[in-house]
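Yeah, one chain of the complex is gone here, protein chain that is, but the others are all in their spots.
A, B and C are the chain letters, set down in written order, and residue numbers restart from 1 in every chain.
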Amino acid sequence: MEDFLGENIKTQEYFLNMGPQHPATHGVLRLLLKLDGEIVHNVDMDLGYIHRSIEKMCERDTYKQIVHLTDRLDYLSAHINNEAVCLLVEDALNIEVSDRIKVIRTIMSELTRLSSHALWWGVMGMDIGALTTFMYAFRERELINDIFEETCGARLTMNYNVIGGVRYDLHENFVKRVKALLAQLKQKLPEYDKLLTGNVIFRKRLEGIGYISKEDAIAYGLNGPTARGSGVSCDIRKIHPYSAYDRVDFEESIFTEGDSYARYKVRIKEMWQSVHIIEQLIDKIPEGEFRHKTKALIKLPPGDYLQRVETARGDFGVYVHSDGKKSPYRMKFRSPGFANLAALNKMAKGLKIADIVAILSTIDIVVPDIDR
Amino acid sequence: MSYFSDIIQGTKSLLTGMRITGNYFFKNFLTRKDVITQQYPDNKDTLKMFDRFRGEVTLAHNENNEHRCDACTTCEKTCPNGSLEVIWDKYKDPETGRNKRVLVKHIYHLEMCTMCGLCIEVCPTNALEWGQDFHHASYDRGQLTKVLNKPGSKVVAGLKG
Amino acid sequence: MIRLSIFTQIHEWLYSLMPASSAHILELVLIAAAYLGIFAILGLLLVWLERRVAGFFQLRLGPNRVGPIGLFQTIADALKLVSKELTGTVKADHFLYGAAPYFIITTALMAMALIPFSQEIHAFDINIGVFFIASVSSVGVVGIFLAGWASNNKYSLIGGMRTGIQMISYELSIGMVIVTMTTLAGTLQISELIEMQRNGWFIIQGHFPAILAFMIFMIAGTAESNRVPFDLVEAESELGAGFHTEYSGMNFAYFFLAEFVNLFIISSIAVVLFFGGWLAPFGITDGLHIPFIGLFWFGLKVTAIIFIFMWFRWTFPRFRIDQLLTLEWKYLLPINMVNIVVMALMVWLGLIIKF
Partner (left out) sequence: MERIIFYILSIIIVVFAGLSVVNRNIMRSIIYLLFVLLAFAGLYFMMEFNFLGAVQMTVYAGGIIVLYINSIMLVERINSPLDVAKLWRRILAGVISVAGAIMALFAIWSYDFTEVGDESSITIQDVGKSVLNYGEHGYILPFEVISMLLLAAMVGAIVIAKTKKRNAN
């Protein structure tokens, strides 16, 4: 427009504070938008509104106490975060956990992923403007949460993993409930597709929006479904299999378009893959111990340790530098949301306000995960 | 020609979506079968949580108003948030003549508790238990600080600590 | 003018009581008051209906505590809103900020006067009927615009700007649909429009182009009443509450009420233009002299149309602003123009279905 109008008539840029209290930012995230009318020229991410210094708290706590803190990072993949810390400590102490523990952990992780993606799907619809999807997604999510509550005792911050196993044995209803859930998911996931995926408005809102190329995705350190939407193969479950992932057959869901719709499709496919993984494991949960005895006070031998897991949002890394004391000298969480959010400016430049909301949704941010 | 096929495809996809929501509407309207929400305050009395539900930390009392806490303070040390405070007193056991601890107040700060369950795990005498109560809302923060041992309660006789 | 027998009695009683001029004024005031009452009741009822319907769509029950099946829920809400503090921003343009809700309320009321509730209850049967409603509702836009501007809030401003663009575009579609149907009917007067449908509703008389016009009308009507998928004006997930972000209490309630009354008005126009207004389907109740039967049929039809609008709302995602414009200017407008020609040809060649 500026070329056409020449020097004399200019449009005025203005700033808009999106957040920290805004329905689209999924928490207390502040985006400072530089707008020209509706067109976004720049996005500044302003973080730190719910920083709780969890990493610093970890330096104070013993390893057993640290586990439950990780619930509070990415609260939608609480179980997987717990698992990361447990795996790290078990590796460092050379504890070989039984097959039963591995399988239980894997099933739980996949259930967590399903529940997280179900919530994401509902909220995605809400961000785009379809309010009903939220309730439909919660119907399935509630079933998963019931399974969690029956076995772990909590619905969100499960804190089910402990160092050396899991806290309780599986509840006797577990297998029955999971099978019912899988049956329902197989019936309802196509409904998700009909309601949202195929919808022409929805597709027009996402297709070609928020494009990020494969090179940029790698350069920005994107991970998880966000990167897989750009064709980057980065599934930790495939690259560094942990727990029982090496014995199940599943496909890494990769789409190469790099736009919001690709990221959306990745997550929908991941839900199907999770169903597939659980199906393989649920009938043959091996017998064995569900919890190995560990020392009352765990001390890691001095050294550096790293454990990566694939949460619902991507590559979650735990790094510990131990000096041999009862708590880590330094604990660092590499959270997937932080890296993914960093690419928002790249994705959203030149698009509209409504697109920012859609892109944020397809990145699937959880603000406590970003702020820690 | 894509202009017209776009219109037809788009309309079709919209109608597919409407069929799904419409199905649910009429099913619910006629039978209330798919309703997934609970009518909460109505079912307050019949609502039962799962056995392992972690509502709050409680100190188990038996029918004689006796608990199993010997005031060893392991739970207090283990708690990552400082939600538990064990206040104890010394007394001389008349039989053995040794100094022993007795529990005066087991204070529980619910507002600080993250329900991690470490205290219950480490308790050497299995005195602490999960409570099923979830009606924790209150207008006053002070009400969230609870004393776990009931008034007049004693330690179970013969407890080894 | 109002012609139902009880109204005639009141009319005569008033004129017998006092001189003609004062009776006339009093009658006008009474009618205005009656319409204000209808306005409020309709608004509250529709809000209740929306929430109830939304509940069923979303696997919930909706309001069901206050009164039988939650009917008094909205009254309780209205009481709450009345008792709330009216807040505003310091640097707002207070005159315009205060005036904006009344713009919308007034225009909605003016359009209400033309709604043919039944053969008898019809306050203002003007010879340009439908066109008048369209023109009045075009003024209502200014209210939303002002609310967005005067709030001195950027979210409101964006909402206001979006309204302007959206309304100007979609009024065109509504106008052209009206033109299409007038080509068939040959009149704009609402009572005549309805009487002409004794030989079959216009959607049957005009068959294919009329159905197309009806579909376009439903789309444009959704846009006119700012509902999903065209609720960019208040787009909750993008703009907070859009143009009424800064309004609270009763000022907010006015917007809310007017939105629902506008929905009713749009549905009424659809019923008048396509579904024969107060006429019974196939004239099944024509011989019977049941009081308020016209009101019953009209209400039934309008409720059905409103239900479709609600169905849209609880199914579809929201458009983006440029897609909204693309839809109007690239799809609806050309189709509409062709449709007018087709309709004119049909009327000319006498290809209309009449019973």
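Before moving on, here are some points about what is shown:
Going forward, contacts are C-beta pairs under 8 Å (C-beta built on N, C-alpha and C of every residue); 3 or more make two chains touch, one makes a residue touch a chain.
These numbers come from a predicted model, not from an experiment.
Between the chain not shown and the residues C:Tyr35, C:Phe56 or C:Trp149, the one that touches is C:Trp149.
Although one chain is not drawn, the whole complex shows that of C:His24, C:Lys80 or C:Arg198 it is C:His24 that touches it.
Among C:Ile10, C:Leu96 or C:Ala280, only C:Leu96 touches the chain left out of the display.
Shown as candidates are C:Asn64, C:Thr89, C:Thr187 or C:Thr303; the residue that touches the absent chain is C:Thr187.
Residues of chain C that touch the chain left out of view are 21, 24-25, 93, 95-96, 99, 126-128, 131-132, 134-136, 138-139, 141-142, 145-146, 149-150, 157, 161, 164-165, 167-168, 171, 182, 186-188.
The working rule: only the chains that are shown with their structure count from here on.
Distance between chain centres (mean CA atoms), chain B to chain C: 51 Å. Chain B has its Cα centroid 26 Å from the Cα centroid of chain A.
Counting partner chains per residue, chain A has residues 132, 135, 139, 195-196, 199, 201 touching two or more of them.
Annotation for chain C: residues 57, 59-60, 314-316 touch two or more other chains. Residues 7, 14, 17-18, 20-22, 24-25, 28-29, 32, 34-37, 39 of chain B are the ones that touch chain C when the two sit in their complex. Taken in their complex, chain A has these residues touching chain C: 14, 16, 22-24, 37-38, 125-132, 134-136, 139, 195-196, 199, 201-202, 204-205, 352-355, 357.
Only residues 9-10, 13-14, 16-17, 19-21, 36, 49-54, 78, 80, 114-118, 121-122, 130 of chain B touch chain A when the two sit together in their complex.
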